[in-house]
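For this view, one protein chain was removed and the others were kept in their places.
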Amino acid sequence: MLEVIDHALSADGPAGAGAIRELRLARPPVNALNAELLARIADAVSGAATEAGVLITGQPGLFSAGLDVRGMLELDRPGIENLFEQLWRATRAIACSSVPVVFGLTGHSPAGGTVLAINGDYRVMALGDFRLGLNEVQVGLIPGPPICHVFQRLVGGHAGQLLTRGALVDPAAALRVGLVDELCDVSQVVPRALTMAREIAALPRGPMLQTRTMMRQPLVDLYGPAASASRQREFTVMGADMWFAPEAQSRLRALFTKR
Amino acid sequence: MLEVIDHALSADGPAGAGAIRELRLARPPVNALNAELLARIADAVSGAATEAGVLITGQPGLFSAGLDVRGMLELDRPGIENLFEQLWRATRAIACSSVPVVFGLTGHSPAGGTVLAINGDYRVMALGDFRLGLNEVQVGLIPGPPICHVFQRLVGGHAGQLLTRGALVDPAAALRVGLVDELCDVSQVVPRALTMAREIAALPRGPMLQTRTMMRQPLVDLYGPAASASRQREFTVMGADMWFAPEAQSRLRALFTKR
Partner (left out) sequence: MLEVIDHALSADGPAGAGAIRELRLARPPVNALNAELLARIADAVSGAATEAGVLITGQPGLFSAGLDVRGMLELDRPGIENLFEQLWRATRAIACSSVPVVFGLTGHSPAGGTVLAINGDYRVMALGDFRLGLNEVQVGLIPGPPICHVFQRLVGGHAGQLLTRGALVDPAAALRVGLVDELCDVSQVVPRALTMAREIAALPRGPMLQTRTMMRQPLVDLYGPAASASRQREFTVMGADMWFAPEAQSRLRALFTKR
């Protein structure tokens, strides 16, 4: 479900005080995000706090299809609330990670896949006929205020039209609007993301982390103080309310009965 | 002066609960914006509140040359104040429209043309030797604070140099800085903008409008509460003061006696 692979800090050297910990989504067929996978991501990112850095990747051609909508349609309200709680925990763990998190977006990465990635430090995206973006509106859902703020932080003035349209964009447009930081051939995404994570890890540690903390403070603040559960609860309730809205339910169910 | 054309929601189907209402500027020779045209735009956009969406377009090669400077030179202070009042009403109607407003920028769109467009939801721009931007400074005028804020909301860090220079940019630069969202051949601008308006209209209505409202709130707030006339009055007085400043008058009059 989530493969954990530790890479030495330099390509040929031994691992030192910490490693680059790769978390590779592995939930066939489409790396759909269910509560268990999200919980594992949250725990794995938090658990890497003393490593040199974190890398989050998928399989060639696919990063993640987003939330596991088919599975979610089987869940009752407590189950859905739990899923949104785990989504909050995963995005919070990435946003508030004490070490840099680099995403290797190995292919398609709509909705939930993009939600995870925009909380990271750096995004390498695969060239090709792949799409990413927050397309919640297209399936009758709403990207909540915290997600919209994180998105807008990256893409600035492009956020309004992209979110209103529930737009999925191709890699070139994603680079243009600032949604990803670099494009490369699909076969090179993981190596490039690993190289980037290693380059960041090789920087003078104190100055890098201090600069990073300063620049990410507004993002961290969106998630509220660690001790407080109120924003998590708010997000969970908002997610479940949205999910069970009659219009959303009929649209989501139609997605799967159509096929 | 302003052609109103209702398009069915799907290219081949009948109009349902609402249409895509196209407002086509048609004031030869250059679609110069006078008080009457601006008032018609304001009324037409407000009047489309129950339609599916609004499209604002011009003629191939020309969207609008901006404010009707030649005509304005004939006006006394009440006339000029009325013109700026209608400009405020038109931009406010677009910014605060309850349905999405897509611009089909069919060609040149300096000054007033750009002022209208930056308040919309999405901008399709014609490829070719066309220019757009806020070039007020070039003719001795000043884009007021509300207009500057709306502009900066789209183009971020590029706003300072562009406004200081009164820069007109070509379509490629406009896309690069975020002033427009898409480029296409001049013959395809209206069809593309119509397709985009239809795509947005075909989205789940509630979630689309809720997301749109959330993302546009800071823009709407710039125009102040609907009941209040104070910002409109402030804008009107500022515009007229600027217009009748001696330096501006001599420059503006020189523009036309030169020719």
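Residue numbering begins at 1 within each chain, and the chains themselves are lettered A and B in the order written.
To be clear about the criterion, contacts are C-beta pairs under 8 Å (C-beta built on N, C-alpha and C of every residue); 3 or more make two chains touch, one makes a residue touch a chain.
Keep in mind it's a predicted model, so treat the numbers as computed, not measured.
Undergrad: Using the touch definition up top, pick the residue from B:A93, B:I118 or B:L141 that touches the left-out chain.
TA: B:L141
Undergrad: For a quick check of understanding: of B:T164, B:Q217, B:S230 or B:T257, which residue touches the chain that isn't displayed?
TA: Final answer for the missing-chain contact: B:T164.
Undergrad: Residues of chain A in contact with the chain that isn't shown?
TA: 100, 121-122, 153-156, 175-176, 178, 181, 199-200, 203-204, 206-208, 210-212, 214-216, 219
Undergrad: For chain B, which residues touch the unseen chain?
TA: These residues touch the chain not displayed: 136-143, 145, 148, 152, 156-161, 163-166, 176-177, 245, 247-248, 251.
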